[in-house]
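The structure follows.
Left out: one protein chain. Kept in place: all the others.
For reference, chains read A, B and C in written order, and residue numbers begin at 1 within each chain.
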Amino acid sequence: MDQSALRQDLLRSMLRIRMVEEAVADLYPEQEMRCPVHLSIGQEAPAAGVCSALANGDQVVSGHRSHAHYLARGGDLARMLAEFYGKATGCTGGLGGSMHLTDPEAGFLAATPIVGSSIPVGVGAALTARNRGEDRVVVVFLGDGAMETGILHESINFAVVHRLPVMFCCENNLYSVYSPMSVRQPPDRSIVEVAAGHGIRTWSGDGNDAEEVAGLAEDAVQAIRLGSGPAFLEFSTYRWREHCGPYYDNDLGYRTQEEFESWRDSDPIEILARREGWPDREQVALDIAEEIRAAVEFARSSPFPVSDSMRSTLVPSS
Amino acid sequence: MDQSALRQDLLRSMLRIRMVEEAVADLYPEQEMRCPVHLSIGQEAPAAGVCSALANGDQVVSGHRSHAHYLARGGDLARMLAEFYGKATGCTGGLGGSMHLTDPEAGFLAATPIVGSSIPVGVGAALTARNRGEDRVVVVFLGDGAMETGILHESINFAVVHRLPVMFCCENNLYSVYSPMSVRQPPDRSIVEVAAGHGIRTWSGDGNDAEEVAGLAEDAVQAIRLGSGPAFLEFSTYRWREHCGPYYDNDLGYRTQEEFESWRDSDPIEILARREGWPDREQVALDIAEEIRAAVEFARSSPFPVSDSMRSTLVPSS
Amino acid sequence: MERMLGYGQAIREALDQALADDPDVIVMGLGVPDPKGVFGSTIGLQERHGVERVFDIPLSENAVTGIALGSATTGLRPVLVHQRVDFALVSFEQIVNQIAKWRFMFDGRLSAPLVIRMVVGRGWGQGPQHSQSLQALFAHVPGLRVIMPTTPSDAKGMLTAAIESDDPVICLEHRWLYNIEDLVPQERYRVPLDRARVVRSGTDVTLVGVSYMTLECLTAAEMLADAGVSAEVVDLRSIRPLDIDTIRESVERTGRLVVVDNAHVVGGVSAEITAAVLERSFASLLASPVRMGFPDHPTPTSPALADGYYPLPEDIAARTAAVVGRPAAFTPAERGERRLDQPDTSYQGPF
Partner (left out) sequence: MERMLGYGQAIREALDQALADDPDVIVMGLGVPDPKGVFGSTIGLQERHGVERVFDIPLSENAVTGIALGSATTGLRPVLVHQRVDFALVSFEQIVNQIAKWRFMFDGRLSAPLVIRMVVGRGWGQGPQHSQSLQALFAHVPGLRVIMPTTPSDAKGMLTAAIESDDPVICLEHRWLYNIEDLVPQERYRVPLDRARVVRSGTDVTLVGVSYMTLECLTAAEMLADAGVSAEVVDLRSIRPLDIDTIRESVERTGRLVVVDNAHVVGGVSAEITAAVLERSFASLLASPVRMGFPDHPTPTSPALADGYYPLPEDIAARTAAVVGRPAAFTPAERGERRLDQPDTSYQGPF
């Protein structure tokens, strides 16, 4: 793919994530999506860039903030929104909600919201690939907070020992809920450094530059496919809205307005749009808006699940 | 303390550990010590060296293989043996056995045998020291296997973030039960390297040279007391006997006779004895033998605990 | 002096007073000093008591639980806070293998005087991993104390007693209780950690409620009164040790027992209560005890599915009336704008 086509794709992917998340934010106050939502507005680039480097059959695993990953990987938009609305047509039939997305056919394996807990699931998927001789890369998305969980370290070590085809992608957005790095991690060591301690190959880059992300991911995926074992990537980025929910929350005072503005000024969509030009932006936006409108319509008009239908088949009972 | 006096102390400490462990090994087949025992024969130097660098008030925490640490720290020998015999006079009154030693008055806080699980306990003790403004260093002994537990990484990170006075001492004896390093950790990264990834200061050295151990521990303890935060030390050493129990087990085939012999030839006691001379070795051995004899006598002749005495006071009940 | 206080405010006051009275008390947990202050229960404590005594933690609940233990066994009195009990499962090994057994296995030479607060979620699509109510898991572990205060005044008094206790205490706080208020004394006081409380007298049947379900039982009792059934309601409060004597005394008077747990029925606390009462009062029972709680599958997220998941007052009333031998149907309580995934309309998620 030539670089311009790549940029167009990345732009479209990011804009789509942005517009979907903004639609969710706009609709959320209606109180019909009755589940927690962790929006990715402002940090669309890692999702778009990393997923652009993936091939059919590759798999993605994520955590609580997974909408962007699901969408960038090609997960079904209408079923995602239906899930937020708690509908039977949702991607988990209304059972999971926003924090439990899946679209296995699209290569989005699973997201679950206990921080750190889904990381080894991706490693296990890579083990399947190895054992079955399937040429597959598994991406595990995680946040800077997840770096503090023991299970992340155990998972990296296992992946390195077994040289598994797994790529850990850390979106470092500086916060875990309202907690800054300073109360959670040492000031004088970077996230790639602690990962590298395990003997895994690392890359890091500007997580608001989707093209840079795509390039690094491309390199890492290639190395993995050549059999060099797992990879770890860190991307610096920033979440614009509140940790969970549709609003801005800079008024809470856990971060400064200046910090927020300086990050907002490096909007990943505008950065790439400036670089590329992007003449048909308006048309792309119109198409996406229409897609979202239809998806919202689908979600709203879908039926709710019925209580008794699921019980017996989904859990063992005597 | 001049270097010769230090060596004499280290020699005495190591010989005492060796002779106690050998006495345990000799008596164990009588089947009166009815609990698992993890002997430290061959790896006495880290215990002796590290503990020689500690002052009154410092505290030690350990895991399943803790006899050497308990003894080097000054834990009560007779009560340890009584514990192995399951007696009421044991250091945990017969409730814990060999894997649950304590002598808080001597500065040996606690040992428990779930691998990794006692590591944060040492960090917590260091937190107490900080909060109470007590000038105290806490040592956490662990094995190479414990490096693979998530809780070790979480514990180091916390200690670094809070700059706590804790010293992690890893005895790398190449095996976790019968499992070699190759199936557990990557070939091309060292144990200090993965620790250093967390931004902790590290030291490493020959774990069969007690004098070297003592020197490194001295340095690290000093740095900690000066407020530079936690330290991580790795010592290479080797366990001579089986993982658990009194016998040799090279016949099992999980390690080679050559490997065993080459390590046995670098006997930590002989290395230092050669360096120092040690004219009164025989007298020291006689004194220790007498101490052991008396301790065994005490342990054997002590009464068993009585079932009903403990229940009500040690656990909440309505 | 007594004032109306919310559940979170009452807890905050207990923590504040403990921090003021004992320099060894510390409070830590994810988000403890943040602007939301764990549903208001820790707001302002760091400013008042300093960053060394009230602090945030890395996302490392397992190690921090061991750190709490290590600090407790060397003299501090830590209070560790989890915004969801589901998160605390990463530290289950520390709690079950170490903390619960610490005093016992070290023959009383060491102890683990610490408190772990855990919030039990409900509503607004908390779903399978954010709304479990896991008291039964802790209730099976000797060495722990497990409490579930229902009212703000009990929350303050029991938490105060928990911090002073030499035993480790697991304190489970239902999220929806944070939306109720109660008269709470201003001074420091203690409520025993092992006593159930009769919160409504009755003669026909004993209703035992766990945490938030006690409130539902009280509403059910009113409905039952209208139907001519006199229900006694017991607020369990203590999960381990269980105060079986209070329950038994009631059941021996009423002859009938309905336990309404805020958790899965199978293998839950309601089974232990039933079996324990039975062992003591077999001859007094006029009917088979009944257990109510959550169905035997994980909690679904969609409000459409959650609606059938939790026992409602009218369900409790209907089952109870049947036990008493006066079957009746009960119309749902008036709830205005409130939907079933909210305690009241002021609760609009997301947590």
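Here, contacts are C-beta pairs under 8 Å (C-beta built on N, C-alpha and C of every residue); 3 or more make two chains touch, one makes a residue touch a chain.
Being a predicted model, the structure only gives us computed values, none of them experimental.
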Across A:27, A:78, A:123 or A:169, the one contacting the chain not displayed is A:123
Cross-chain touch to the chain not pictured, restricted to B:106, B:244 or B:285, is B:244
Even though one chain is not shown, subunit C touches it at residues 62, 86, 89-90, 92-93, 96-97, 100-101, 104-105, 127-129, 132, 134, 136-137, 139-140, 142-143, 240, 242, 264, 266-272, 274-276, 278-279, 282, 285, 287-291, 296-298, 300-301
Hidden partner sits against subunit B at residues 31, 34-37, 86-87, 90, 92, 94-100, 112-117, 145-146, 148-151, 176-179, 183-185, 244-245, 252-254, 304-307, 310-311, 314-315, 317
Subunit A positions in touch with the non-displayed chain are 59, 61, 91-96, 100, 102, 104, 109-110, 112, 114, 117-132, 150-151, 154-155, 157-158, 161, 310, 313-318
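Going forward, only the chains that are shown with their structure count from here on.
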Per the C-alpha centroid definition, the whole-Å distance linking subunit A and subunit B comes out as 45
Multi-chain contacts in subunit A, i.e. residues touching at least two other chains, fall at 148-151, 183-185
Shared-interface residues of subunit C (touching two or more other chains) are 57-58, 60, 62-63
